[in-house]
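Only a single protein chain was left out; the remaining protein chains are all shown in position.
Just so it is clear, A and B label the chains in written order, and each chain counts residues from 1 on its own.
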Amino acid sequence: MAYPTDRKYTKEHEWILANGNTATIGITNYAQESLGDIVFVELPKVGAELTAGKTFGTVESVKAVSDLFAPVSGTVTEINADLATSPENVNKDAHAAWMIRISLKDPKQLDSLLSSSDYEKFVAEEGGH
Amino acid sequence: MTDRIRKATRHVNQNEGLIFEKSSAGKAAWKVPPLDVPEVDSASLLGGIERKDLGNMPEVSEIEIIRHFTRLSTWNYAIDLGMYPLGSCTMKYNPRVNEAVARVEGIANGHPYQPEKISQGALQIIKTLSQCLIEITGMDAITLQPAAGAHGEMTGLLMVRAYHHSQGRPRKKVLIPDSAHGTNPATAAMVDYAVENLKSDSRGMVDISALAAQMNEDVAALMLTNPNTLGVFEQDIHKIADILHAKGGLLYMDGANMNALVGKVRPGDFGVDLMHLNLHKTFSTPHGGGGPGSGPVAVKTILEPFLPKPVLINKPDGTLGFEYNRPQSVGRVRAFYGNFGMFVRALAYIQANGPDGLRQTTEDAVLNANYIRKGLEGTYELPYATPTMHEVVFSDKLQAKKGVRTMDIAKRLIDYGFHPYTTAFPLIVPGAMMIEPTESESIEELDFFVEAMKSIADEVEENPQTVLDAPHSTRVSRLDETAAARKPVLRWKPVV
Partner (left out) sequence: MRYLPKSPADREAMLKAMGLRSVDDLFAPIPAEYRLNRDLKIPRQMAESEIVDYFRQRSRENAEGYVSFLGAGAYSHYRPVIIDSLISRGEFLTAYTPYQAEISQGTLQSIFEFQTMISELTGMEVANASMYDGSTAAAEAVMMAVRLTGRRSVVLARSLHPEYREVLATYATHQGMPLSVAGFGENGRVNLAELEKSISAETACVLIQSPNFFGTLEDVAAVADIAHRNGALLVVSIAEAVSLGIVEPPREADIIAMEAQSFGVPLGFGGPYCGVIATREKFVRQMPGRLVGQTVDKHGKRGFVLTLATREQHIRREKATSNICTNQALVALMVNIFMTVYGKVGLKELAKQNLAKAAYAAAQFGKQGEVLFGGAPRFNEFVVRTSEDAYAINNRLLGHKVIGGLPLKKFYPELGNAALWCCTELTTRSSIDTAVGLVAESERSVQSAKQETEEMVR
């Protein structure tokens, strides 16, 4: 799996695609694969404040729940409402099925996140366990 | 393939629909006697809130109801059909005399608010069972009020909170081993304790040095299952209790696995301060498709003032009664006095066994589990070599190489006529297969089980697809749980 180079990644398996002072966040293909069939995505309300490293929602498969961790701090400006009725979109194309848009509190926080090649290396190691 | 299967239970296959699909106007399974008081005009009595229509409630005859539920029943596996080795659930024989005595007129129809002087029979049952359970656990006092194990855990932790409060030192967290049942952390959250995980060591026991490092004055209690969910008796139990007590903490024992201990050792003797029991596990009350349970909590004297109210007492006139004035009580956790019907059954079970029977029961439960362990060692991976008591946990590590996981093996076991073991628990064993045969199995049945498990292991090598597609013998094949969760259909609706 090639991880798009236009965005940054976290060790909690989220991707974040920045555009000026805003960014879009979703989970990676690796995450959707290890979760299996996703049946529910719980997202914050528009206006919610996110803190880097803290949870902002959950993704559920039939028998597991995973927390979603904010890659950076910011304020939610939009959520992908389609996921409420079609959570399977995350399985179909995790890198297209975005979850939330935020306005960034401090764009410099992006610098500490993983590049696509770093992330690829990270999941290769994690998968090898 | 089918000649491997020596003991299979095939269910009656019928296409019984939902009861609503049998309904049509004018059929009835009921009749009320003629009214001996004047009829009333319900519309005027109730005004605007008289109900006119009961929606899609069914209209069917009695024979249809009998056939409907009898057919449905044949789609269930049950202890009465064969071995049900669900680890941690103690699926033992449910004696029928228990059911008979629970239905005796004055016991089945007693009203919880009837005056105490004409409730002495019920109160005597509560008292006798309490005394038995106190003796079995080696504790000092007990409440029978909690409705189930998890409810008992909540009651216990409320008492822990009340105790620390009375000491003037409220504490913040409870320690829970990583092998614990999910109810433990869920319960801690309900009484607002933070949960701190405690690692297991390479023997599958509480890591004593980790416990010593994590124990401090903020820790209210350790919630320990003993034997733990690996079936391993915590050999350092006295050290564990000492570490806790030295810093003022309490030792809570989850009694889910009490079937390994009854008559052989008493938690009260090895340092436990409070514990819950599951009458539906250890004391043979029927699981009934998922309940009712009953989760008494036994405590040491220091916790007695905090028991839920009311508490059963001997009154000065020699009769039994309830005491409601308990200023330090945690309060009520349920209306009335608990699942009384389960007390009746548990007491009948204890009476049928007596001290010798209970001890033999425990010995047989441990013997059976170890017999299975011996039989399957080598065929399935045993992640912990430590001796085990009433249950044994294998893993699917060897079979996973062929892409077959614990759930697949479990499903294939159904074709051999057994209920599966507990899958994927405890969490510290990846691909866990948790087997608890209980005392209720004969050598013959145990041999069939071992043979079935070995045969499945062979199939994994020779033809894994057979296992992956199992079960093959049931009325329905594997069901689409993903679809069920994505677009939940939680009730029937008429087709319009």
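We take it that a contact is a pair of C-beta atoms (placed from the backbone, for glycine too) under 8 Å apart; a residue touches a chain by one contact, two chains touch by 3 or more.
None of these values were measured; they are calculated from a predicted model.
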Sole residue of B:232, B:376 or B:467 that reaches the chain not shown, by the stated touch rule: B:232
Interface residues of chain A (partner: the chain not displayed): 39-40, 42, 60-65
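The rule is short, and it goes like this: only the chains that are shown with their structure count from here on.
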Whole-Å gap separating chain A and chain B, where each centre is the average of the chain's CA atoms: 38
Chain A residues within the chain B interface of the complex: 37, 39-40, 60-63, 87-88
Chain B to chain A touching residues, read off their complex: 424, 481-482, 485-486
